[in-house]
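Before I ask anything, here is the structure I am working with.
Of the protein chains in this complex, all but one are displayed in their positions.
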């Protein structure tokens, strides 16, 4: 009798189909792009232009003191937008802290999406109304939430999926591991999207992991890993949509690595020249997600001045509206500090609330 | 320009050599066993018999109230012993809580190795003297320690390796992930040995992970994964020794999965009939590590009554000594509670120490 | 009132059947699962095995393994998944196998569980119950006897409950699961096997969260305690009679919210108080309790509120734990010092 005959050892999953391809999947500029229809590419284009403008505007708002901080996703608009568009309304999005753009592309009010970074509250939108989890900074901690929610939906018989986003740095956290493992064991309808943008603040990928690719991590959980050009909006969308459909249909989780690049500094407060060369940034600019789309549209003879202007105008409208509304002072009520700590305040909280109320009263009178 | 030309994307490691074989590596009973010399197999045999006896004796001691609890490694003696023997004296062993046997096989006094489970103190041996980390229960937490120590040794220019042990259940913890990732990024001289014994207390492997094998997790860190028949002492030893040598020589970490089975209940306090069939246990008994060795020795005409008796006698001597010494009351000094909390006790600790001293004095006088 | 058999509780009617605290907790879970399909139990070994303390015994069988689920071995993952489940409208009841094994979930607890309601202005309340067997006195090896209540008490956004009697174990666990807020539910390990007569018929109604109870009135001094130390305090109060002391005993039950009224009223009546718990004293629960009593009752106090707590040391090995745990003598010595301060 060999160990193979014994009950505990069974090669349970064939690893081969779980392994990612050696090169990131691309569509734009390849013959396969022929199957994409013009309208779809035009839509993507408009979204990306709008996304880029949003990043620029938000960064400008930090300079004007209207945002505490902004982690820009300039250069990553393709993945940000594709993630949101890959979902149906009843699906859930679990963004990482950099993914304000995904949240906005999903339909959340651009101002409400900035509440955390503006600093008037922690979350500005109703997560249940939008099926978008709160933007929050502890890295990778949102991943088990996504698994739990997806699992709960499945237990409830609801055919929905959750898409959870994380950065390359975040994959080093224990929560990443635990979430992927739970997802695979439970066959939860969840898709993990890692945006590998080359850096975790100043730390380059080579100091973050020695894996052949982040997508290769999937096989260790028994789920498929997919590698995609993160700047190719059509490719990211296709891969994510397929994974989300598969999850929704009971096929289990997928890990998708989108290879991209963070063009701006980590946040407005960061000085990226301390840890990387401009040459690297310039190399990536040549592979800009908007430029990739423009080239495809040009090839098709669809990129005329009107389309450009139309996209730019709509982006500008959004930016103007954002500017205007962000320059207005947010509604602030210090008593809110006590409003939602617990359903019922403790006696201690009631006492503290009274203290603050008295202080505010005194302030008003002085 | 494609994404492949851009600086951030490089397939850095070829995944193929990192992937484990489809079937666990075996030596005993295969033609390759021919290269093993008789003396070595005889040594292994003696160690395994001794190890089995140790497990039995320790379990008996729990019934006699001499141990608080004992997690037996009966059925896993091959991996327990091979792990210890794969190391040189200057290497370090990081056992998991079940690995008392490895600790003893490494040369720690069998009584001192039981201190934690006896309950007279937490660790009974000097870890530095034996280069054996303390036995401790928080699962997987010893793995980053092993990485840090191995890394420190390398920084210090010492050519040593660390071998860190963990169970199949422990691989689900975040610390497992973080440790393997650090090890690979740092190319630390550390080998991870997962004893996949089919269960984490009552939870079978299928509820623990959906991976093709635990060894497949290695590729996600960029280190080789090796799968070995954990009941084949010669095979486990060969795989571990090679991995340890590789690590020591600067070749980086390896993940080894030893497929085995926990024949006894989780601990003496556990009732395994609640979650598994006797039939499964019986199937594994047929693949017993000692029986595998005996068959190999028999094939070679080396297993005579004398060898059996010799091994049994030596094991019995060890057991008798263990029994005798464990039946003696351990030296206990309540004042030890304060002896090692900090190098210098705080004023608060001094006060509490005085309180206890006074109480003990009063007790003695009454 | 039902008290543990280790305490001097009133005898029950003959028809009542003795039940352990573990069984009462089991019944609470069963009743909660039956009453509300949103309730889900999850944790390590809670399914087929029924938990290492058998508190979830039979639940997977009765309600299926989707209602009572064995998870992979990863506490942050368990609690993190529970957050997601609660976001979807379920009421997860999570078991951490032992106190020290809840620490891997600390970030999820502090950074998310405790803050989600507040973060979202009430849009995402998290009705999660986190059951943690805690405390020593069971001969557990290292990491199996921690008392971690102070960590949780200091974390705004959580309720922290700990029953000391069989009856409370049932009622308070039902209340915890019924709460729309996260509750850290600390189960005193060494009282798991304490027994009490179980009321015939339906168990008593769910008590409100946040009410302490006077277990024993007294005139000389007040012992303020909770969980595993309640039986010890009741024993001390019995023994104190020999000294001519009439000690009152307050069982807090709810550490958050903290029932200042009940505690202050009891202490005002005696002018002297000793806070007793087994976790380390420094920056422990007793510090808050003593400071708060002092703030509220200063002019009624004849002596400073004293604390009898575990030492400020890592939890000792089994053979030495009795020297660490507050016992009757150490409590009475402290009461004696209160008397002395009077002079």
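In order of appearance the chains are A, B and C, and numbering begins at 1 in each one.
Here, a contact is a pair of C-beta atoms (placed from the backbone, for glycine too) under 8 Å apart; a residue touches a chain by one contact, two chains touch by 3 or more.
Note that the structure is predicted; figures quoted are calculated from it, not measured.
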### Partners of the unshown chain among those that are drawn
A, B, C
### Message
Which candidate, A:117, A:162 or A:179, sits in contact with the chain we can't see?
### Response
A:117
### Message
Going by the contact rule already stated, which one of A:74, A:172 or A:268 would touch the omitted chain in the full complex?
### Response
A:172
### Query
For the chain left off this view, which of B:18, B:147, B:259 or B:272 is in contact with it?
B:147
### Query
Which residue among C:196, C:267, C:305 or C:335 touches the omitted chain?
C:305
### Message
Just to verify: which one of C:47, C:72 or C:104 makes contact with the chain not shown?
### Response
C:104
### Task
For the chain that's not shown, point to the residue among C:178, C:213 or C:287 touching it.
C:287
### Query
Which chain C residues would touch the chain omitted from the figure, given the whole complex?
76, 100, 103-104, 106-107, 110-111, 114-115, 118-119, 142-143, 150-151, 153-154, 156-157, 256, 258, 279-280, 282-288, 290-292, 294-295, 298-299, 301, 303-307, 311-314, 341
### Query
Tell me, which residues in chain A touch the chain that this view leaves out?
68-69, 115-122, 136-139, 169-170, 172-175, 200-203, 207-209, 274-275, 330, 332, 334, 336-338, 341, 346, 348-349, 352, 355-356, 359-360
### Task
May I ask you to list the residues on chain B that touch the chain which is not drawn?
121-123, 126-129, 133-134, 136, 138, 141, 143-153, 155-156, 162, 174-175, 177-179, 181-182, 185, 336, 339-343, 346-348
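Keep in mind that, in the parts below, only the chains that are shown with their structure count from here on.
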### Distance-maximising chain from chain B - centres being C-alpha averages
A
### Message
Report the inter-centroid distance (CA atoms only) between chain A and chain B in whole Å.
### Response
41
### Message
Need the CA-centroid distance for the pair chain B / chain C, whole Å please.
### Response
36
### Task
Give the residues of chain B that touch two or more other chains, as numbers and ranges in rising order.
172-175, 207-209
### Query
When you check chain C against every other chain, which residues touch at least two of them?
71-72, 74, 76-77, 104
